[in-house]
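Single-structure report; data block below.
Shown here: the complex without one of its protein chains, the others still in place.
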Amino acid sequence: MIEYVWLVPLVPILGFLFNGLLGKRVPKWLVSLVGCSVIGISFLIVILIFLEYLKLPADAKPVEVVVYNWISSGNFNALAAFLVDPLSLIMMLVVSGVSFIIHIYSVGYMHDDEGYPRYFSFLNLFVFAMLVLVSANNFLLMFVGWEGVGLCSYLLIGFWYEKQSASDAGKKAFVVNRIGDFGFLLGIFLIFWTFNTINFREVFSIAGTNFEVGSLVITAITLLLFVGATGKSAQLPLYVWLPDAMEGPTPVSALIHAATMVTAGVYMVARCSALYVLAPVSLTVVAIVGAATAIMSASIGLAQNDIKRVLAYSTVSQLGYMFLACGVGAFAAGIFHLMTHAFFKALLFLGSGSVIHALSGEQDMRHMGDLKKHLPITYWTFIMATLAIAGIFPFAGFFSKDEILFKSLVDGHILYWMIAAAAAFMTAFYMFRLIFMTFHGESRVKPEVLHHVHESPPVMTLPLIALAVLSTIGGFVGIPIIEGANVFHEFLAPAIAHVHRPEIHYPISFEVFMMVVSVIIALLGINTAYRMYIKRPELPQLVTEKIPLLYDLIYHKYYVDELYAATVVNPIKMGSDFLWKGVDEKVVDGAVNGSAGLVEWLSYHIRKLETGYVQNYALAILIGVFIIAGYYLGR
Amino acid sequence: MEVLFLILAAVALISGVLVVIQVNPVRSALYLILNFFTVAGIYLLAHAEFIAAIQVIVYAGAIMVLFLFVIMLLNLRHPEEGGEKQHLAQKLSGAALAGVTALLVIYTCTRINLGPAKENVPGFGSAEAVARSLFTDYLLPFEVTSVLLLVALIGAVILAWARLD
Partner (left out) sequence: MVVPLLYYIALSSALFAIGVIGVLIRRNAIIIFMCIEMMLNAVNLSLVGFADHYQAIDGQMFVFFVMTVAAAEVAVGLALIVAIFRNKATVNVDELNLMKW
């Protein structure tokens, strides 16, 4: 079955072609059937491959499946080939599984939308690109997937393109991503220049044998790759596109801007762990950027009122965690958090989608409240996801988040831990603030909306339940402390490189103590939210009045967008304006119009030679013959 | 021989001029047939019996009949009357140029050494000699010619058939 791994990305693209080309001409149920089943088939294939992979002998792993020779030029070779190893398998499982659930949810959520077939074709295309990204065996094919998901992200953010803000957000995402992609591309060039190959395993084995720790070129490569990761995974300083990306349909936010695409950067860093461990400087940069992003976006999330924006900043913050984990060398912990995050963040987004759906499109939490009794399934699944993201035992997020906190303390620096812990506190706070504002307290729903409020249909609640189950038990594949119980790490170990440092064993009591601490931090955050939004609803008002400057700063997202507009966007705009009105319209167009005018003037006079009489032309031929003959005679 | 050639040449030239100056196209066509016959006679003098034969059959027979058919079909009895007169200067310059070109060719040929005439081989230009060459060295061009004729046939049919409006 493993040799058919190319079917995994191929099947979704068939769905894309079907829905994209015929979607408007076939009934809706067929669109949904094709759109969902191609992902389901893909998921099934991944499961079969996974089961077969487990049974393979150790020396037969990992498996590379070459489909065809894509580019062959001189000593440059790019194969369309897939790498089946633990890392790509986990990613494929997460991507295809979560995609499948979200596709089904979309059937309900997008049911009344005009662009239903378009939506499903884009979504299928996205899954194709994402699967190519995670299963490629070389940097170039990975880049194809990388750009493919960027394109789909753009298409789906701007899905409601008639809305100005949506198309603007799409463009913003595209442009910001392009900056990151540029770095990534430069990184690939440098890799080829250094290693003469772009195949992952060859590059890593050459790097391991021929390069010292701290090598300058490796540091440059890893930093460039990380620039790509900051773009795609919305890290400082390129995170600004992700909150705006919430203009897209909510299932898109769940799939692309929470569960899968934005984690591509984490996957890429983990995939290149063999390079990163050779570049301590880059690792430090990764860790610092991750930690800074985590705390900064978590703090922004404290003051947002749009339900999806809170989740968006939460996503940025969680991605920061993953990078922090990678930065301290705990790549497996990063991937583990990636997986659990995919479950609970998808669930959070889908749950918020269910709320928005019930409230006829209302996204402002100030116009929600007391929805618990109206939306019981949504409420309970949402609670589970929130507990997971807050890091409460035994939900999935607890295991992964605790591991990251622990690793950042023991392998990193106390500062990392403090930042991460503060971000964890804020996460717990703003997530429960969201819960309390949405589902508890007084109802602030507009009266004309209130009597439409209804629980979502089963096609939407079943995915919620499935993801809730995953969010609850998903963490048990990575149980810490107990020897041999961390199945996840053991499975992933062959695909991940380790930082060369002496192994320190910490006493179990220390680990347990740290766990208790992290749970206490989360509980503190929850408690604060409870006190502020349930016990004394007037308290938030008082707090904002007490620290108006800080609140203002956070509420306006640290004015980063304005800063970028002033320092980057506007100068470029002014320069472009000058080039357009000054250079293009005057100089370039002037030259073009001038030469056209000259030709017109000349041809107006010369055309009179063309009488249209055949005999005049014959005479001209004869004169020509005469001249030629005369020339030869006169020689 | 030479006398015969000169007589035929004179007839050919006179008939050629008459082709050009006749007003009625039917007469032009008839003089052209005469011209073709005299050329065929000259071919005979130049030991090209087979070519002479097909000159008469193809040119004087088939092609000229086609011409006469078209003239009849279009019913052109007084075609050159009326209409814009051509510039005299154009006519004269055309005639002068053509004449000068012909003289130039002749003059050139007198200046270059054409080499001695070879002794006539018996049977040169007979149907057998022509056929031997045609079906050995020139077989491919010969076959391609048939394609050319087919193309011309189809083209002519389509052109004459299409109702262009």
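Quick notes on this structure:
Order as written gives the chain letters A and B; numbering starts at 1 within each chain.
Rule of thumb we're sticking to: contacts are C-beta pairs under 8 Å (C-beta built on N, C-alpha and C of every residue); 3 or more make two chains touch, one makes a residue touch a chain.
This structure is a prediction, so every number in the text was calculated from the model and none was measured.
Residue positions on subunit A in contact with the hidden chain: 607-608, 610-615, 618-619, 622, in rising order. Against the chain not displayed here, subunit B makes contact via residues 1-2, 5-6, 9, 12-13, 16-17, 19-20, 22, 25, 28-29, 32, 35-36, 39, 42-43, 45-48, 50-51, 54-55, 58-59, 62-63, 66-67, 70-71, 73-74, 76, 79-80, 83-84, 86, 90-91, 94-95, 97-99, 101-103, 105-106, 109-110, 114-115, 117-121, 124-125, 129-130, 133-134, 137-138, 141, 145, 148-149, 151-153, 155-157, 159-160, 162, 164.
Keep in mind that, in the parts below, only the chains that are shown with their structure count from here on.
Computed from the mean C-alpha positions, the centre of subunit A lies at a distance of 81 Å from the centre of subunit B. Every residue of subunit A that touches subunit B in the complex is listed here, in rising order: 615-616, 619, 622-623, 625-626, 629-630, 632-633.
Partner subunit A is touched in their complex by these residues of subunit B: 86, 90, 93-94, 97-98, 100-101, 104-105, 107-108.
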